[in-house]
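So the structure is just underneath, and the comments pick up after that.
Just one protein chain is left out here, and the rest sit where they should.
Chains here go by letter, A and B, matching the order in which they are written, and residues are numbered from 1 within each.
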């Protein structure tokens, strides 16, 4: 507030280097304003930013394929997960590219391109790589980024029970 | 080009659609010294006092909303006949008013349009009806007494409406939905179950052996209370009743009625028919 020239007439000891009555009132008013805004708005802000603070629920494991059918050549598997999005519960289909590495370990890659989120496909150009149709990003069989994208494809959590492969949540790539 | 003119100004405007300077440059609003006594600046002096009151109200308000949850009943169900509709409290006076003779039935227009239009119209146009110079309420006996009378009437109608609602609840033994619902949720969570949603799931499940001749008797006798799909109306749902009751128990209820309001059908339909119905109903199981 810049109009200090209009001061209270009772304000006599003008020499003392203290706050003027008007300044004091202004600060108190500012504090009160902050209190009122805070009291009313903070609960709403907490309400609005809840998705940032909510912990991602642990994904349940879903049965997708028998282990014996997994080959070294990646193959596309589709599976359904029940998804709870706030008040909206639905079944969504997810896609994984599942394959074995040289040591016979099964791993599953998420086909979501790490460049801009298009869906990659195995071996469309005959290079034994994952190719992205949007900006020609390429990934090795392990999901390692070769061009365009700056990070490797994500993996699904893999669990093998009684010869059946179960897939869980998405984790950062552990192979590339 | 507007440049070059009035070069003493800080800014040279192009064209003439410029912002007009305020005529009250001395900052003296019309009410500066219009009234006797001490006056003070709006900001910060007066607003601080006003906001002290505001803080008290805000704190009280926050305590209120933390202590009490906003009511939420069951999902809207147009077929629900046992629900007593109530508007929000500030409409209760109108709601109650429409129950009186001379503003209902043949005169309903008087109640829905006539009287409210006059009352609210008079309120809207009060300054043009009460045109005297006098401002003190005790020197304006007509205006003041009309307002006091209306206030008394509105208060009376609201109180009557609310107490009538409370009486009805007590008489019918109804717990307001939002209390019942909150209670059910609490119990379910205490039992460690999932939070109930109360939403009706899909369509009512199909009846078993709906082509049985017993169903035609049911259609004639039962559907006025239990609904055409037996999903329940004034009476409870009969879907899946086979899970709860045996055919003998069902026959017993049909013959003698229940305390919940179901009439005794003994004599109204033959005993064979009762047996037929109860055996058919006992087959109505749901997984």
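The working rule: a residue touches a chain if its C-beta (ideal position, glycine included) is under 8 Å from a C-beta of that chain, and two chains touch if they have at least 3 such contacts.
Basically, contacts and distances are computed from a predicted model.
Trainee: Of the options "Menaquinol:cytochrome c reductase cytochrome b subunit", "NADH-quinone oxidoreductase subunit L", "Spore germination protein KB" or "Sulfate/molybdate ABC transporter ATP-binding protein", which is the UniProt protein name for the chain that has been left out of view?
Mentor: The record names the chain that does not appear here as "Menaquinol:cytochrome c reductase cytochrome b subunit".
Trainee: Of the residues listed, B:85, B:192 or B:267, which one is in contact with the missing chain?
Mentor: Final answer for the missing-chain contact: B:85.
Trainee: Could I get the residues of chain A that touch the absent chain, sorted low to high?
Mentor: Chain A touches the chain not shown through residues 1-3, 6, 36, 40-41, 43-44, 46-48, 50, 53, 86-88.
Trainee: Touching the absent chain: which residues on chain B qualify?
Mentor: Missing-chain contacts on chain B: residues 10-11, 19, 21-22, 24-25, 27, 29-43, 45-46, 49-50, 53-54, 57-58, 61-62, 64-66, 68-78, 80, 83, 85-91, 94-95, 98, 108-109, 112-113, 120, 123-128, 130-137, 140, 143-144, 147, 151, 177-178, 185, 195, 197-199.
Basically, only the chains that are shown with their structure count from here on.
Trainee: So how far apart, in whole Å, are chain A and chain B when each is placed at the average of its C-alpha atoms?
Mentor: Distance between chain centres, rounded to whole Å: 40 Å.
Trainee: Spell out the residues on chain A that touch chain B in their complex, using ranges where they run on.
Mentor: Going through chain A, the ones touching chain B are 1, 6, 22, 25-26, 28-29, 32-33, 35-36, 39-40.
Trainee: Using the touch definition up top, name the residues of chain B that touch chain A in the complex.
Mentor: It comes out as residues 41, 43-45, 47-48, 51-52, 54-55, 58-59, 62.
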